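Below is one structure, written out as structure tokens; the observations come after it.
Only a single protein chain was left out; the remaining protein chains are all shown in position.
Right, subunit A next:
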Amino acid sequence: MEEDNHHDGEAQGVKICDPPSGSNPSADNLATSLSLLGNHMFPDQVVRSDSGIIKRDRDENVHLSDATAEEPSQDPEPPSDPEPKVETDDTQNPECEKESAQLTDGGTEGAAMDNGQSDSGEFVVTVLAKAKLEEQGLGVKGRSSPLLEAGIQESPAFISHRDEDVTADSWRQHRKHVFVLSEAGKPIYSRYGSEEALSSTMGVMMALVSFVQSSDNIIRSVYSDGHTVVFLQKGPLVLVCVSSSRQSEQQLRGELLYVYYQIISMLTQASISRIFEHKKNYDLRRLLAGSEKILDGLLNLVDSDPSFLLAAVHCLPLTSSLRDSLSQILQKAITPNLVFSILIAKNQLLTIIQEKTVIEDTRLEPADVHLLLNLIGASSAFQAGEIWTPICLPLFNPDCYFYAYISYLDPPECTVCLLLLSTDKEAFYAVAECKRKIEEAMVAQNSLSLIAKAQSYSVSQVGVSDLRHFMYKPFDVPDNYRQLTQFTSPEMEAPYSSEEEKMRLLDLYRYMHSRIHSTSRPLKLIYHVAERETLLAWVTSKFELYTCFSPLVTKTCAITAITKLLRWIKKEEDRLFIRYPAKYSTTPNPSKSSKGGKSDQQDSTDNGFLSLL
């Protein structure tokens, strides 16, 4: 039953709620996992839903389609592996039934099947009528991807640099579209093409949202043959992703959440709500002007950097002595109201120091760090200056601003970036003085040239043949309660050195991740024989691990390799992770700080963010 729902949801139909999540036998240790693998105990549902996924790919020729489902040998059920198309065709014959809306809660059995073309046409008509949309939208409904194909009246006069012809095939073929609109249906952002040209498309999206809303429900996703459409409503904003990637709905929704957070980081949640309370049809682009690059950059990072998928930060491997000395340099350069000092090289963390009192009850979330890194990457075009800008860390506190000081320490190369966060808008000069101290100390200790030598590692250093790549995310870095979640991963080397191959490997990881984190049927361990490699993902209470092996590896070899890998990581832990995050107290220290503040804790409270936690 549950399985069917799941299936329907994936195949077609509008999904309004997550299916109930099931539980899975745990495989917390290697012995268990071995026996699971060896005893052919993988649940057959695995294969079933797998074919569902393959079905979606079939049309796009994505790499997995001809690949084998996991453990083909174990699979007793005929429809799964050799003939994915059979099941495919069964479940989704009517071309357009993606339209069939399942408006009821909890997964709604079967209704998806009986909606023929006429029904779906009617549904959309209702939706459109309800939203009082103009007629142009109507022509396109019955087809497989109405959101993409809705007629657009674009004005050729308005051509800016980010403009693309939104009526062109090339526009439709983008792998992942992201749209942001207000509840009044006003366009706010589109990843490709201008929002203006897309206003009627966004109108259709809003119509879908409000139609479902009118029956006290929330639209979550629409599945079509080649596309997944995911909706996320956050306060007065509606975010929509139209994706032909094979990612799961949860993953896509997670990405939309990042987009939302990035917007919050620029405007704060409080001010967005306030604006829309006062004026429902406010054009938020006015306030977001100039930030398109930041959102574009975020979406490119989300596609190419596994940090977002894993919700963990990647730090640059450094000897612990160097990392400690950098931390000490940062710890010494403080001023009242300084709350975070972060050192970044090559877009990876070197070290991060936090104010004691601020962080006592909370911690910096990986997502907030990702937003900061993206801001730095997307906006420091002319890297020579010292930037001072308000920034909100949405997971820390969505309603307040920090003030970020951003400056590169190694012009002209501009690879080592210092980020200092203060709660005081007026603190620029004091914070800039901290940078000067840090610069001096780093010159004295020759830190920059040591950092320049640091680099990510090669998987060959692990010394396990057949292992091509891995991502390891410990849940609890030893001894450190409330540590920033981190992961480690080697460089992607041949055969994954080209952009396409990198993306293909990431897609495989995303697939593994979606299986592990499936809400309906989470797995602890998955051994997946793909066409050109074999992957093994394993999640325990202590870590989450994704590994990629050469295609001919045997199961036993893979398990042995993982044992070795875990041993290697344990040995290298001090180098791979920030293990003992340092703290400072910005309580006044006359010799160190230029301003003699009184009680810093008091100051922090005055700045409002502690009280709002």
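The rule is short, and it goes like this: a residue touches a chain if its C-beta (ideal position, glycine included) is under 8 Å from a C-beta of that chain, and two chains touch if they have at least 3 such contacts; residues count from 1.
The definition used in the following text is that contacts and distances are computed from a predicted model.
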item: Missing subunit (named according to UniProt) among the choices "Glucosidase II subunit alpha", "Putative ribosomal protein L13-like protein", "COMM domain-containing protein 3" or "small monomeric GTPase"; value: "small monomeric GTPase"
item: Candidates A:375, A:530 or A:562 - the one touching the absent chain; value: A:375
item: Touching the absent chain when the full complex is considered, from A:184, A:267 or A:441; value: A:267
item: Chain not shown: contacting residue from A:257, A:387, A:441 or A:454; value: A:387
item: From A:311, A:432, A:448 or A:582, residue that would touch the chain that is not displayed; value: A:432
item: Touch list for subunit A against the chain that is not drawn; value: 161, 266-267, 286-291, 293, 375, 379-382, 384-390, 403-404, 411-412, 414, 425-426, 428, 432
